[in-house]
Every structure is written in structure tokens, then in C-alpha cells.
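Every protein chain of the complex appears in place save one, which is left out.
Chain IDs A and B follow the sequence of writing; residue 1 opens each chain.
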Amino acid sequence: MSLHHHLTAPLIGNNPVTLQILGICSALAVTTTLSTAITMSVALTVVLCLSNGVISLMRHHIPPSIRLIIQITIVASIVIVIDQFMQAFMFEMSKRLSIFVGLIVTNCLVLGRAEAFAMRNPVLPSVVDGLGNGLGYSLVLLIVGALREFLGTGALMGVPLVTTAADGGWFQPLGLMQLAPSAFFILGLLVWLVRAMRPEQVEQPEFRLRTSEDRRP
Amino acid sequence: MTQVALLGADLPGLRPKLLCAQGDRVGRGLALFHDRANPEVVFVSPVSGVVDTITLGPRRSLSALVIRLEPDQHEPDPTSVATSPDEIRETLLAKGFWPAFLTRPYGRIPAPDAVPEAIFVNVTPDNPHAPDPRVVLRDQGDAFPAGLKAIAHLTSGTVHVCQTPGTDLAAGCGDRIRGSFFPESQASGLSGTHIHRLHPVDQNRSVWSIGYQDVAAIGKLIETGIHDFSRIAALAGPRARQPRLIRTIAGANLQELIREETLPGNHGSPLCVVSGSLTNGRQASWLGRYHQQITLLDDVAPQSRISKGGLMGLFRRTSSQPAPLIPTAALEWALAFGVPVVPFLRALSVGDAETASRLGCLEMVEEDVAAVSMACSSGADYGRMLRHVLDELAEDA
Partner (left out) sequence: MTGWTLDPFRMRQRSGWTPARVTVAQLIALAAPVAVSLVERGTPQIAVLLTAVVTCLIWELAFGLIRGRPLSLHTATVALIFAVLVPASIPVWQIVVAVSLGVVFGELVFGGRGYGIVSGAAAAAGFLVFFFTGTELASSSEIMALATLPGLVLLLAGGLVSWRILVSVTVVLIIAGLIQDGASSLPSVAITAVFGMVFLISDPVAGATTNPGRVVFGLLAGVLIVLFDTAAGPVVAPAAVVFASLLASLFAPLIDHMAVALIVRRRRARHG
């Protein structure tokens, strides 16, 4: 498996959010505006790369029975550092993201990649895998954040693109976009779109409606 | 009558081992094929004649074995009367009367060594146009009671004689032969209803069912040694010229039978010949082995089918997928087994054998869900789906 594959596969073919359905919680919470989405994406990607790298470095020395505790400890340490960094240099943004930076520890994507990849692979591939998954996650967050901010306020990154009805224009913002359920709907539509383009990602149902094409084998 | 056929459609899931070939001369009662899985279960020729054609169906099952009648050279000698239970069982197997029995659950021909917990004799008409059993049995003499006593030897339990209210046809036949009365209602003519009321079945309990005409034929065989495969069938339907009872043979060629019996259709529509009743029968050219009725009705002329093309064609296109199942009150009344209808039909529609079995599909065979198929908005054939599920459950059993 080449490094290039690790980097590009998680973008669409093996996207952590739309295919593996990991990391949904933060995808709902921080996507009300595009800027918070970007910040969260960068934070998560950095954490993913670092945690994958560190865990991969230690992978031969971690006892299997306590590996989850050790992985979480490593991830938590990295997240605390990132959190302190953001509070020091990006105070406003850190206040808007509030607890969600700290909650990267619980993001199933981080632990998922650590367990599935970093524990069995050398350092450089692990870091690149972390980068790829982080980019895949960021792609989804950017799309959802952009849609929610634009349809909810008529602006992107705080810059108004269309005049809202409140300012005398034609655009009526959709109030639902300020609420979390809209992220669910957008994610659902995104998953539908990706699986329509890549039918191999569709899960097989346990039962199908009997039609005349079915025959007993 | 020049042709008679043994049909694979009457024997679902049966793989035959042929004992004859095309062109062979066969006498009445001669074995034509037996079940590959149970070689003792033999299927015999109902008439003397020549084997005309043998058609095999998918996966080496039988489609049809057609015999052309020829005048008898000699009748087979009547065999001695059987008395003991083992002799009766052997006689029924060897003389081709074993397929008269159907197990419940699964609706298949029983294994030769199986002993059921009870036997249900169906002496009820299953729809208003079916022959009245009391009329048919009136001139059979002692054959019916003799048959009842004979089949009582096959089980250690009761033989339930399920009949319409009236004189008890099972009176005086013995204490293990009991008459039960079922007033005429929607499902009163089906063995499934009788079994559900008197002796419900599941994976571990099984009973057999048999029709009254077969019981009379068995009685005749045991008493006199003559095997008689004739059958009284009712000719019915809107295009039957003279609806009445006729004497014929199981597997008779229906086209010959009805040659003089049809009324011309309105607008010249072709004839649709159904073996069996309207709800339970099938469109066929031969009388089914378990059918007692022939229904004649109008068919749709092929030219009158509206063109399927274009936008308007989208409205009329019938897909092979069933239409939506809309729960209505009529649907709740159509299935009589105390089963929640819509969950049951949904389980059948996706082939969920486990759920269907939990809900009670083992008590039913195709004829029991025929009324539901007619009442359901989806137009799905739940009988076929049930057969599929039952076959799957039978294999796992």
C-alpha cells in the first residue's frame, strides 16, 4: 500500500465520515460557521497525525491488555497541548469552539485510526494515514459548514454574500440551519450522493423484497 | 377422454426417479415413478394406456407425464384385502395412494415411516361451487367408512372427520374416528382451519390431511382390492354451459373435458380454464390431483393490451414488483389463524422465514393464504411466497 494511497483513499473511497460513519458528533456541533469548521478540521488533523505517529512509534511496546488506556492517554495529552495552544494564540476562536476541542479525545475517528492502523504499521505510513483521514474528515466538515453558514446567514466566513431579508434584500435565511438537525440532513444527503457515485459503498440489506428476479439457488 | 397427466405442479419439491419411458405400455396401477428421496412412495398410472410424453421441469423435477388411454387388455387382478396396520401402509404405498396424504406443517407427502399425531379428513366444500361432499358420498356405499377405518390404523391419535353440519358421516366407525362440524364460512372448507381449531401444529407436532374422495377410494381399495382413481368434479364458472358434477379422473385433460361445455364469451374473449376454484386454483390444461373443481371464465384477449410506450405507458406499466401493501380492515379479516396480518405478510414478502415461522406460518399452506392474496392491495401471490418459506423451513427442520 503506497503512501499516496493512504493519503487519497480516505478522501472519498474510504471517507471516515460518509463511509465509516465516524466522528459525526463533532461534525454536527462545530459546523454552524465555516471558520469554526476549518479550525476544528485543522485541530483534528494535527491531533490525528501526531497521535498516529506517537502510537506507531510505541506500538511494539504497548501491552495489548491496556492498549486502549495508553492510546487515550497519548491522545489526551496531545489534545491538551493543542487546546492550550489555541487558548494562547487564538483566544476568540477557542471560546467559540469551547469544549469541542477538548472533546477531540473522545472522537471515535482518532481512536479508530490508532487502533486500526497505527498499532500495526510503521511511523511514516501511520502519519500519512492520519493526514489522509484528517483531510477526508475536513472535506466533509468544510462542505457541511459552508452550506450551513451560507443557507443559515447568507454569509461565508463572516463575509455577506447575499443581502438578507432583514437588510432589505431577497434572501430569507433558513432558520433550521442554525440547529444541529440540519447537519444531520446535510450529512445524510452527502452520504446519499457519495453512495450514488460509488455504489460499491452501499451496504447490502439483510432482506430484499421478493421480485421475479429472485430464484432459489 | 384420451389423455391423462401426472403433474409436477401437484408435487412441489419432489424429484422423481422414472421407472418407465416414453412409449411404454402401462396398466392401471403400474408404478410410473417414485420419489428419489423416499423410494417407497410410488406414483402409479391411473389408467391403462401408453406413456405419451414425459416433460421434466427445472432441476430435474417433473413437469408432466402424459398417458394416452388405450382400451384395457386386461384389468389387473384385484389383490387381497389388507387388514393389519403394516399391510395397510404397504398397500397404500405400493398402490400409489400415499400421495393422497399431505403433512401439516409443510404440506408435503409424508415419509413412508412417519406416524402423525392425528389425521384430518376434509369433508367440507371449500367454496360455494365445489361439489357437496354428502351428495358425492351418498352413492359410494360403504367405501367411505371403510376408508376411515383403514387410515385410522396409520396413526395412534384421532381421525377427525371435518364436515358441514348434518348427519355425522363418521358415526359408528370407531371411537378414534370423530366427526367435527364446521358451519359454512369463508375459510371453513380448508384443512388449515380445521387443524388450527382442533390440533394446532408447529415444528414438533405434525398431522396429515386427506380429502374425502381419496378416503373413499382407499376404502374401496382395502375392501375390494380395486384401485379407482376416478373423481367427481364440479364444472362451474360464468362460461360453463351446464354447471354440474361430472365423473372424471385426476389429471384429466381439461380441453377435452370441456369441449361441449362452454358458453361463448362476450366480445369474443377467449376462454380461461382453471383447475380448482377461482381463489385456489391454477390456470392449467389438466385437472390437478387435489382439485375437485373446474372453473371456466373469460380471459383477456391479447390485442386489447394497451401499448406500453410513452409517458402514458408509465401509468399502465405493471412492474414485476408487487404494489404497496396498504393495511385495511378487509385485510385483517382475511386471515383466520390469529396471526397479525401485516407483519406476517411483510415477513413473507422478504422471505424472512424465521419471523414467519414465529408468527405461525407452519400452520398454513398456500390455500390458506389465497384469500389474503385476493384481499391485499399489493397483488402479491402470498401462496408462492409461503411455499418458498415453507420449503426453506422444511430443509432446516
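We take it that a residue touches a chain if its C-beta (ideal position, glycine included) is under 8 Å from a C-beta of that chain, and two chains touch if they have at least 3 such contacts.
All of these numbers come straight from a predicted model, not from anything done at the bench.
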If the full complex is used, which shown chains touch the chain that is missing here?
A, B
Of A:P122, A:G158 or A:G175, which sits in contact with the chain we cannot see?
A:G175
In the full complex, which residues of chain B touch the absent chain?
200, 202, 272, 274, 278-279, 282-283, 297, 299-300, 314-330, 332, 338-343, 358-360, 373-377, 379-381, 384-385
Touch list for chain A against the chain that is not drawn
172, 174-176, 181, 210-212, 214-215
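One rule holds in what follows: only the chains that are shown with their structure count from here on.
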Separation of the C-alpha centres, chain A versus chain B, in whole Å, is 62
Going by the contact rule set out above, which residues of chain B touch chain A in the complex?
320-322, 349-352, 385, 388, 391
For chain A, which residues count as touching chain B in their complex?
207-214, 216
